[in-house]
Each structure stands twice: as C-alpha cells, then as structure tokens.
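Have a look at the structure that comes next, please.
Missing here: one protein chain of the complex. Every other protein chain is in place.
The chains carry the letters A, B and C, assigned in the order they are written, with residues numbered from 1 in each.
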Amino acid sequence: MSTDTIPDAVYVVLRIFFEFTHSFGLLVLATVGLAVIFGMMGIINLAHGEFILIGAYGTTLSFHAGLPLPLAMVTGVAVTTVVGLILERTVIRHLYDRLLDSMVATFGLSLVIIQLTRILFGNTTNNVSLSMGSISYGPYSSGTYRILLAVIALVVLAVLYWVFTRTKFGLRARATMQDAETARAMGVNTDRMYMLTFGLGAALAGLTGALFTPAFTVDPEIGSEFLVESFVTVVVGGPSVLIGTSLGGALLGTIDAMFTWIGGSFLGEIMILIAAIIAIRIMPEGITGLLEDWRQKRREDE
Amino acid sequence: MATSDPTVKTTQAVDETGSGTDRILQTRNLRKQFGGLTATDDVDFAVEAGELRCLIGPNGAGKSTFLNLITGVLEPTAGSIYYNGSDITDLESHKRVDRGISIKFQVPSLYQEFTVRQNVRIPLQRVASSSEYESRTREILQRCNLEGEIDTVASSLSHGQQQRLEIGMAMVLEPDLMLLDEPVAGLSVEESADIAELLTSINETDGVAFIVIEHDIDFVESIADRVTVLHQGGIFTEGTIEDVRADPDVKRIYLGEEH
Amino acid sequence: MSEQRLSRRSVIAGSSVGLVSAAAGCIEEGGLLGGGGGSDGPIIGVLEDRSGEFALNGESKWQATLMAIEEINADGGVLGEEVEVYDPDPQSDNERYQELTREAINSEQVDALWAAYSSADREAIRPIVNDHDQLYFYTTQYEGGVCDETVFPVGATARQQLGAVIPWMIEEFGDEIYIINADYNFGNISQDWVRLLADEEGAEIVGSEEIPLGETDFASTINDIQAEDPDFIASMLVGSDHENFYDQRADNELDIPIGSSTTMAQGYEHERLDPPGLADIYVGVNYMPELETEASEEFTDKFYDEYPDAEYVNQEAQNNYFSVYLWKEAVEEAGTFDQDEVIAQLESGMEVDAPEGTIELDPATHHMTHHMRIGHSDEDHNITFDEEQYIEPSFLHEVGCDLTEESETTQYEPSDFYDGI
Partner (left out) sequence: MSVKSSIGVLANRLREPFEGPNTIGNTNGFWIGFLLTVLLFAIYPILFGPYAALNPAQFLVFALLAVSLTFIWGFCGILSFGQVAFFGVAGYTFGIVTINIPTYTGATLGIIIAVAVATAFAAVIGYFMFYGGVRDVYVTILTLVVALVLHTFMEQTAGSQWTIGEAHLGGYNGMNVPQDLAVGFGETGVAFDGVAHYYVVLFTLVVTYLLLRAVVNSRFGYAMVATREDEARTEMFGYNTTFIKLAAFTVGGAIAGISGVLFVTWGAYINPSQFELVAATMPVIYASIGGRKSFAGTILAAVAIQYLELQLTGEWAFVIVGSLLVLIILTMPDGIAPRVRNLVLAVGEWRSNRDRSGQSPPAEEVSD
C-alpha cells in the first residue's frame, strides 16, 4: 500500500495511541511501587520518589563503573530493595497504624536522601544513553524505548498478579494486610510480611528508577518528576493494587494523550490533576470501588 | 418472601403514615439492598408511643440494617419511614435526632479520650445553657448510677458502666424513641440487670418508646412489651414474649432448619 | 557578625529617661543586644544555589565569585582592605532568598550583593533590594528589561542572545521557524523576541509550543514539529526536565537544526548527555569555557586549579567573575565603599577585561554590551564558534530607560512596546 492511500487520520490516531503508551508506561511504572505500599499497607510514602532516585543512581553509577546496562539495572533494583528494607526495620515499622505520621516521617526521609545523594554524588551524573531509535509512520515517529516501557509496565502488572494470587508469599501478605490478627492466628509471621511487602514496594520503585535511567536526566531531583503522577494515579485507581494501577494509568494516560494533542503539554498536565479531583469526588474509593459497585449491580440484575 | 408467609402477622395500620394514632414510628415497604443481598425486605413495622419493643432474630436477619435505616445512617432502596405521622425517609440523621429519635450503637462508642463529664457535655450542650451543665450532668449520672465517675476518663470505665453512660447520654436529648443495638452484649448477669432496670425506669418514668435489638432472651423477657422477630430481612412474627417463645416456627429459624 | 558594645547613648537613656525612650533609641540603634554593625571591613553577599533545583547552575557561579575575591584579597584587597564574603546557600528556595537577602543587607550590611540564578528568585528579592537601595549584581542571562536604579543585570539578555543566533540561523537554514519554549516569563519573552526578529528578517513562524517547566515527555511536541517540518527550531527549553528533549530528539531522528539561547553554556548538556542529542544545536552566548581566546583560557586554567573537581565553569560563572572585578574598580575609582557613590561611579561608564573579552557597562541601563558568539555543537558534542558580534543592550534604550537621568525599578517587556506579538 502506498502512503498516499492512508488517510492522515490514521496517522493521527496512531500518534495519539503511541503518545498514550508513553503516558501509560510512565504512570503505571511510577505508581506501582507506591500502590503496593499504600494499597496494601496504608503507608503514604512521600519518599517514593527518592526510592526511584536510588534505583536510578544505583543503575547509573554501576553502569559507569563498567557493568552492562541490564546488570546495572538489576544492581539499581537490588540497592533500592536493601535501602527499603533497612528503612522499614528502622523507621517505617513504627508507623504502621499511623498513616499521617508516616507522611511526615517519609517526607523527612526524602529530604535526607535527596541531600545525601547531592553531597555524595554531586549535582548531576553522566547520563546513560540507550539508543533504540524510533518507529516511524507517516510524518510522525515514536521513541521505541518508551513504547517498550509501556510493554514492561504490563509485564510488571502481570507478574505482580501472579505473585499476589499464586505464590505463598502473596497469599500470606494479602491475608496479613486484610486482617493481621487472624493471619497471625493462622501462623503467618505478619511482621515479616510487612517487611517483605514494603521491600517489594521499594524494589518496584527501584525498578522504575532503573528503567527510566536511560530516558531521564538523572539528578538528585529526579524523584519529584514521579511523585505527583504516582499519587494521582493511586488515588484515581483506588485501593486495589493491580486493577487500580492499570485502570488508573489507562484513564489518566488517555486524558493526558488526548488533551496534550488538543491543547499542548500544559492542558494535558492540568487535566490529569483536575481529573483526579473529579475522580475523588465521584468515586472516593477510586475506580476499584466503582467497579465493585458495578459488579454488585450486575449480580442484582441477574 | 416474608410477606407471603402465612405465619406473618403484620401490624394493621390505621392509615399509611400512622398519623392520628399513638403510633410513633411506622415503616412502609421499607427495603434495603446491598448489591444482590436484600437486608431489609419490604418491612411494614410500627411502634406505639411509650412502647418497649424488642427486635430479635438470628444472625444476619437484618436487625442492625433495619435500625440504621430508621436513624438515617443507611438510605433505603425503597419504602418510607414515618415518625409521629410525618415522612422522615429523606431526612438527614441529625435532623431525625432533633425530632426525638436517639440511638445507641452496638459497639460502645463513647468519646474514649474524654472524661465522663465531657462525654455528657456533647449532647448536653445542645439542650442546656452552660450554667445548667453541672446540675444536669449530675442528674443524668445519678440516673445511670455513675455519679462517682464524673471525672473518670471514658476508656477506663468498665464495660457495663460504658453501656449505662451511653444510654444516659442518649437520654440527655429527651427523646421520644430510643434505639438500642445489643445493650447487654458481653455484660455479666448483674450488669444486665442494671441495664434492664435503667431501661424500664426510663420507659416508665419518661414515657420513652424503645426499640431494642437483643440476643439475650432472658433480658428481652425482663423488659419487652412486645417482641418482633426478624428473619431474612422481613418480619417473621410479632407478639408478646410468651407468644413468640411458644411459636415453634421461631425455634425452627433459630436452629436454622428452614426447609 | 562582629560584637558591638552597648552604645553609651542607650545605656544613659535607659537609666535616666526610662524604658520607652530607651526602646526608641535602641530601635534606631539596632537593639540592646544586636550587633548593629556587620563586618568592620568590606563584605559582599554571595547568594548562589548549591542545592535544590538550580544547584547545577549555581555551583560554579558561587565558586567563580569566591575565586575572584580570593584573587583580589591576595592582591591587596579593595582600597587596601581585605574583602569578606557572606555566602549561605539559598537552596533554590525563594523564601530563603528573601530571608537571606534581609540578613545580608540588615545584619551583615553587605557592600554589594550577588544573588540568584532564576528570574523568580531575582524578582523575589528585588523589592527588598529596592527598599534598602542595595547595590545588586544579577549575573544570569535573562529575559531582559529590568531597569532598576541599584540593580546591575550584567548577564546577556534574550535580545542579545537571540539577536545573535536567530538572524544567523535564518540566513543559514531558511525562514520557516518552529518555536518551543519553557512556559514562563523568560521563555515567553524569548518567544516574543524570536517573533520580532523573524519579522525583521522576513521569516515565518510555522508553529510554537509553550512547554510547562517540569515536562519530561516530548513525544507530542516532536510529532507536532515533524508535522510542520520547519527549517529550524528556535528552542528556549530550561532545566533538567527539559533535557529529556535532546535524547528523545535523537531517538526520533529529528535532525532539524536548533537555534537556542539556553542550552550548553549554563547547564553544559553537551558534556553531560551522550552524543548525538545536542548535534546541530546553535546557541547564542557571551561566554563558554570552550572559547579559545587567551583571556578565556587563563580564566578556565585558574578556575580548574582552584576547583579541580568542578564539573564546568558556565557562562554565569564568568559573569560573576568579571562583575566582582567591575565592582572592585568602581570602588577604587570612587575611593569609597559607599554604595551610592559606587553606583554613581558605575554609571559614569566603565570597561572591564572579562574572560569573554573587554566589555563595557552601559550607564543608562546598567546592562553590559557583550561579545555574542554562536556556539555550535557537532555530532560528537564538540563545540565550535561560528560568528561573533558585539551587541549592545538596545531594548531598554528603545523603551527610554535612562537610570542616569531617572530612578526607577521597573521591568519592561517587549509585548508592551511592539505590535504583532
């Protein structure tokens, strides 16, 4: 088929679709670590962005120390997990039933992590580049790596689904989060479950940092680029980690892509925030809550 | 369906709203569904002024849901609620309280960090001026036998004391109808007796009507004028405690042999 | 802060007349316990960011200022006195800028102030500076238009930078321009300048987008540019988030050349990002350390001797450096540290030997005439310079700012004076 016969509209649709995948990948990956910690443990982790920062620095520094990129990314995730576990044991552990205090404490942690990073590694790092080129269609093109990130986001969600529904750890962790006392009575080491769940959240944040290292400028402020998006997605998604994150990411990704296309980046950015406000107002339990209602209504009709 | 059950004896209404009678509360076709579950199923229910009614029924019969519909905590799916002849179905909870309905929840829900005096102040300040606080508080506490605990923090009261205090606090607003959800659950026999005495005294001296949910049949027997049995969201039967006790169908549903 | 004994007047007043008049006396004096004096000798305030958002740009500004003062002190100081420095870190936080500016002016009583990377921070402290008639050097390249009696914005203005690079780009690549700029004052005013310059040169703006600060995803922007396919892009992107544009540009093989006023000379993206993200970017600058003149090489050598770990010495660092010397000369010619007299001296018209070359201060506008170059990054991020012009700060002359005649504290914008923006 020659290019002349493809109407421009097809290219425009393709373009919006690919821009949506960028947005979706970013939102889901930015959110998933926070969603595990917030959705399962009720901790509002304001240092979430800084866990991403640790993942990105772990990757950047080990890459420049000579590791190949995939290994450097693994190192980034590992470092973040270890830091997350240490912080869980020393700080977070004491805040499990203190939602609001956890915000203040993690905000304090984020100040410390950002500034320590600056003191130790300076104001900037040498970037890690990964040229994967782009996919071209009509007059447009889209970066391959960012599309790959959207695919990875889906894979991460699928793996999490498997972890939470098919593994011993997942079942125990869910039991603990739902009713710690009963879980304890059933012989689950709940303290350990809390630690591991927080560790998982940290690891996911580290993964996000690692994956975005080649795409973003890595500096001590990198965490702030993710924090707002991730909060908004968690809130829109609601308490269910997987369904919430994926649907929240899809909804906001669509809003971002559409409004950016209509009126530029500013419109896309502010519409995400306004969508969040409306979402909280009309579905205080997020999309997951709304879905639960629908399901019940359906059952009723049958 | 409860209404089609031949054993059901519903209260015959004078008219739809129960106005022009002594009827303080009347529900019409009251219905509440949670998704596919019908917790309250087309209930027509009435209480006379000054009556002390107990609501019994096996677990899951919809007793608490029914109470929550009357207080406005829950919104009904269908049907109406009339109080002293006027429709209160769409009234917010706090406005129903102002009309004279008080409630005591199932779980003790005092302000745990407050002292007894402060607890009493919450309802009291709505109906009394500050110069009356002290005398009114003492009066109330005397009635529920808690004079000595006026400066005790609520959380350190015994379970029975907490229940009595809650009833006392509900009394402060001088209601015409009080709804109590399991007031003696978990109490000792002596404590239950205290509560029974308190309720009877309020009922007789102040003419307050009661709807009391309770499992403890001995307790019910000691206080109730009439008893309503709820089952599967509907009214299963109604009558004096003797009638209900004698009813073999009631035994059957309590033992779970429905079919 | 130096210690100062209770003034005799306040002690006498306190014992004889009573507390109230003592209080009044003290309020004038600087308090019963307060050191009213600051430093005995000359002191300058240097408020440059070493943490927060602008640390990357502020660090070498701070370093170069300290280096200039060290050199001057080693060389006998100013008017024979050693100059002290008050240099807390403002942390890129504009309330902190306000607090520290008050500290610098009131407690330290600085003789001159260097402060702020961003325009927002400058605007935050300018009311305080105006309140106290404080001599203030703002050295960042900026949108231009500040006509303020005690402020010396010595960096290149948008008009100077874009005036160098845009006409050259039109000549070189063609007359269809697509503008992308950071969506704030600097960016928008720069866009206005590009439009004015394009108009003068008979070029056409085929599209433009204002991009929020903090945006990281440029997919849509790149697609919009691809759809228009301009001859070149005029880019005024700002900050580390916007740097993502360059990698995404390379990934998408968007090989349209870019004319800019913001890249490389401040945040040294050509050193920090891997090639070829910055390939074919042309930036209008008054200074980059890659400049191979004798004055420039002497400056960079000294700088890296002093700060061997420094990452870069940016355009603003150079501006801080020469403006400290400019101040020193003005003080010495005036024969006093008195700020009014130093300002009068500066307004008499001065010249300074800067690493970028010898440049003049324009008395009427307090701005500098700069040597404007076009720095060009090739595919390997090597920098060459394509053209050099000596450009006056003409905009403020056109709007009639003459601080030697009339005192004011205004910021003018091009949209107030030109039609068609």
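Definition applied: a residue touches a chain if its C-beta (ideal position, glycine included) is under 8 Å from a C-beta of that chain, and two chains touch if they have at least 3 such contacts.
Treat the numbers as computed from the prediction; the structure is a model and nothing was measured.
Shown chains touched by the hidden one, complex as a whole: A, B, C.
Among the residues A:V10, A:L71 or A:V112, only A:V112 touches the chain that is left out of the figure.
In the complete assembly, the contact with the undisplayed chain comes from A:L99, out of A:V10, A:L99 or A:A158. Within the full complex, the residue among C:A124, C:L291 or C:I359 touching the omitted chain is C:A124.
Summary of contacts with the chain left out: across C:D183, C:E243 or C:E356, the touching residue is C:D183. Note on the undisplayed chain: of the listed residues A:V12, A:M195, A:V228 or A:M258, the one touching it is A:V228. The set of chain B residues touching the chain not shown comprises 71, 73, 92-95, 97-98, 102-103, 105, 109-115, 118, 121-123, 125-126, 169, 173. In the full complex, the hidden chain is touched by chain A at residues 44, 46, 91, 94-95, 98-101, 103-105, 107-112, 114-116, 118-119, 224, 227-228, 231-232, 235, 266, 269-270, 273-274, 276-277, 280-282, 284. Not every partner is drawn; the one left out touches chain C at residues 22-23, 26-27, 29-34, 36, 50-51, 88-89, 91, 93-96, 98-100, 102-103, 105-107, 119-120, 123-124, 126-128, 131, 183-189, 210, 212-213, 413, 415-416.
In the analysis below, only the chains that are shown with their structure count from here on.
Shared contact partners of chain A and chain C do not exist in this assembly.
Distance between Cα centroids is largest for the pairing of chain B with C.
Each chain gets one centre point, the mean of its Cα atoms, and the points for chain A and chain C are 38 Å apart. Once the centre of each chain is set as its mean CA position, chain A and chain B turn out to be 49 Å apart. As a whole-number value, the distance joining the C-alpha centres of chain B and chain C reads 74 Å.
Against chain A, the residues of chain C that register as touching in their complex are 51-53, 55-56, 59, 183, 209-212, 214-217, 219-223, 226-227, 229, 240-241, 243-244, 247-248, 250-254, 272-274, 277, 311. Listed in rising order, the residues of chain A touching chain C in the complex are 15, 18-19, 22-23, 26, 115, 118, 122-129, 131-134, 139-146, 214-217, 219-221, 225, 257, 260-261, 264-266, 268-269.
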